[in-house]
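Complex shown without one protein chain; remaining protein chains in place.
By letter and in written order, the chains are A and B; residue numbering begins at 1 in each of them.
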Amino acid sequence: MEEMISKLKEKYRVFAPKRFPNGSIRYGEIDSLSEIVVDEKSHFSPKEVYLPIVQTVFYFENSHCAESKLEDDREILIFARACDINAIERLDTIFLKNGGNEDFYYKRLRDKVNFVLIECKDSFDSCFCVSMGTNRTDNFKGILRDGKIDMESEPIFVSENKKSVTVPDIDESLVKDVFELEYWRSFDENCAGCGGCTAVCPTCSCFDTIDVIYSETSLDGERRRVWGSCMREDFTAMAGGHNVRKRAGDRMRFKVMHKIYDFRQRFGETHMCVGCGRCGERCPRDIRFSDIVNTLADKVKQLKAEGGAGV
Amino acid sequence: MSKQYTLVIDLDRCIGCLGGCRVACKLEHGTALGDSRSKMYTMESGRYPELEMYFLPVMCQQCENPPCVNLCPTGACHKDTEDGVIKINTDRCVGCGTCKQSCPYGAMNFNKEMHVMDKCDICSELRSKGEKPACVKNCAGSAIYYGDINDPESEVSKLIREAGENVYSLPDEGNKPSGRFILRGAKWKEEEPWKK
Partner (left out) sequence: MPSNQTSKKETRYVKTACRACIANCGVIAHVRDGRVVKLEGNPEDPMSKGRLCAKGLAGIQALYNPNRIKYPMKRIGPRGSGQWERISWDEALDIIARKLMETREKYGAETVFCSTGGGGNPEIWSIARFCNIFGTPNWFEPGCAQCYLPRVLAYTMMYGGTDPSIADSNALELYFPEDTPIKTLVLWGTAPSYSCPSSGGGAVVDLRAKGVKTVVVDPRFTPDAAKATVWLPIRPGTDVALMLAWIRYIIENKLYDREFVLKWTNLPFLVDTETKMLLRDGEDFVVWDTNSNFPRTMPYPWDENLAPAMFGTFTIDGREYKTGFQLLWERAEPFTLQKAAETCWLDAEKIEKAIRLFAENTPSGLAIGVATDQTANSVQAAMAAATLDILLGNVERPGSLLQRFRTSGVLKVPNYPVPVAEKMLPPEQLKKRLGGIEHKGLHIWYAGHPPSILDAILTGKPCQPRVWIDRSGNKLGVVAESQKWAKAIEKLDFIVHMHVCQTSFSAYADILLPAAEWLETDMIVETCNTLVARQAVVHLWETMDETLFWSKLAKRCAELGHEGCRKSFDPEFMGEDLAYWDSMDEFFNHFTKEVGLTWEEFKAKAPFEYLPKEEWRSYYVYLEPDENGRPKGFNTPSKKLEVYLESMITLSRTGKPFSLIELPPASKDYEPLPYFIEPFESPNSELAKEYPLVYTGGRVPFYHHSTGRNIPALREIYPVPELTIHTEDAQKYGVSNGDWVWIESPRGKTRAKARVTEGILPGVVHMERFWTPETLNKDTHGWKEMNVNILTSASAPYNDVVGTYTLRGFQVKVYKAEGPPEGIWQKPEEFKSWLPLSEKEVR
């Protein structure tokens, strides 16, 4: 197996979910297939491979500027589950088919990405990929089976989750009422605004553009993209001090609507959420996205029944 | 038992000179003006002339249940499995400041130049070269000690034993600070000036 992977590494940088010393399971480069953690869901998605947490856009030195270059020419091979492979298609939509331009920094990494499917024998407790239609995919070069990469066999996909989620069918006339639901206020005290959910989510794409200088007296520095989060208090802070989503509940509403309404409304077809369940696992306050969506489904049903009065 | 490196500070020795814990630390780590990995509080009590005063240097308390680690969205803020010290992986830090908000002691700083978070890691780099942390080395009162508090034979553990009931920690909100302070010459104040 070592031979196979070192040969692979000549052509690819190989990423898979592995265990870090502090117990965290997240994507990193591997030297052997035996490092891949299969029996537990990774805490972070593979997103950080092709959409790095911190990414340099260009360097500047005094008044001189130079664009960043990729350090490694190789292709990228990622061992991923069906939900995560489906997730990259959401990111492709956002970065490459959104507004008529392709994002250069996303594309140059994305073009290198190839997948090997990690099969899910049974889904994990928090998964709801079936409800989101992301339990299947054909975007892979091989399958990880019995510690080897299998190029021949047919993939086995999950057909049922322990958790099922009903995504409410919200039409435009209901949006205002959904916005004004008292339900969102229940998150004002509870949600810590830490942004952990958006960090582990395979489809979250928001980023900040920041400029850094290397020291207080330096004239050199870089422009960087760093992961942002709509769940943090300062996400909508503006010049002048105004902040439209100052309350945690407003931010929760925004995120939920983004994942199960806005995306499909704009791009058609699929929802942004792929039901990987990681956000709920990560949340220090144990807020489960699946529960929110189900609750919201009930509320929307009620709204429809009552013809839209405030609930 | 896993290691928990921490700082034990003898407050009877601290004379508040801000040499080791402020200037040495700052220059060692390139901390910008206006910031410091350690903050000094003057704890005064009493009415003239029956007064008491001691100085309290506060750096990261290397909590056993650290809210900064628990809440860090990208996992940049983590507890090193080798020595129990809480460190920031700047490749993963987006400077969101969640850790700073969650720290009960104000020990987390935002490095505005590099847009990442910054904190005391008991001079990891110096320790890896077999050297003492900058504050420990230069402290005028030789007041700062460091070591594995989970090792009963370490210098810090021995100091704590010797100090008996004169050992204190900053208020515990469930985060279990591992830092300890020894104070015999004045009454320990429960005030939390870092919360102002």
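Simple rule for what comes next: contacts are C-beta pairs under 8 Å (C-beta built on N, C-alpha and C of every residue); 3 or more make two chains touch, one makes a residue touch a chain.
In this text, all values refer to a predicted model and were calculated from it rather than measured experimentally.
Student: For the chain left out of this view, which of A:D111, A:D169 or A:D220 touches it?
Tutor: Spelled out, the listed residue whose C-beta touches the missing chain is A:D220.
Student: Which parts of chain A are in contact with the chain that was left out?
Tutor: Per the touch rule, chain A residues meeting the hidden chain are 59, 61, 66, 68, 214-218, 220, 222.
Student: Could you pull out which residues of chain B are in touch with the chain that's been left out?
Tutor: 10, 12-13, 15-20, 22-24, 26-28, 33-34, 44, 46-49, 51-55, 134, 137-143, 185-186
Please note the rule applied: only the chains that are shown with their structure count from here on.
Student: Along chain A, where are the residues that touch chain B in the complex?
Tutor: Within the complex, chain A touches chain B at residues 21-22, 24, 26, 43-44, 53-54, 192-199, 208, 210, 212-216, 218, 221, 224, 226-229, 232, 284.
Student: In their complex, what parts of chain B are in touch with chain A?
Tutor: Answer in residue numbers: 30, 32-33, 70-76, 78-82, 90-96, 98, 102, 113-115.
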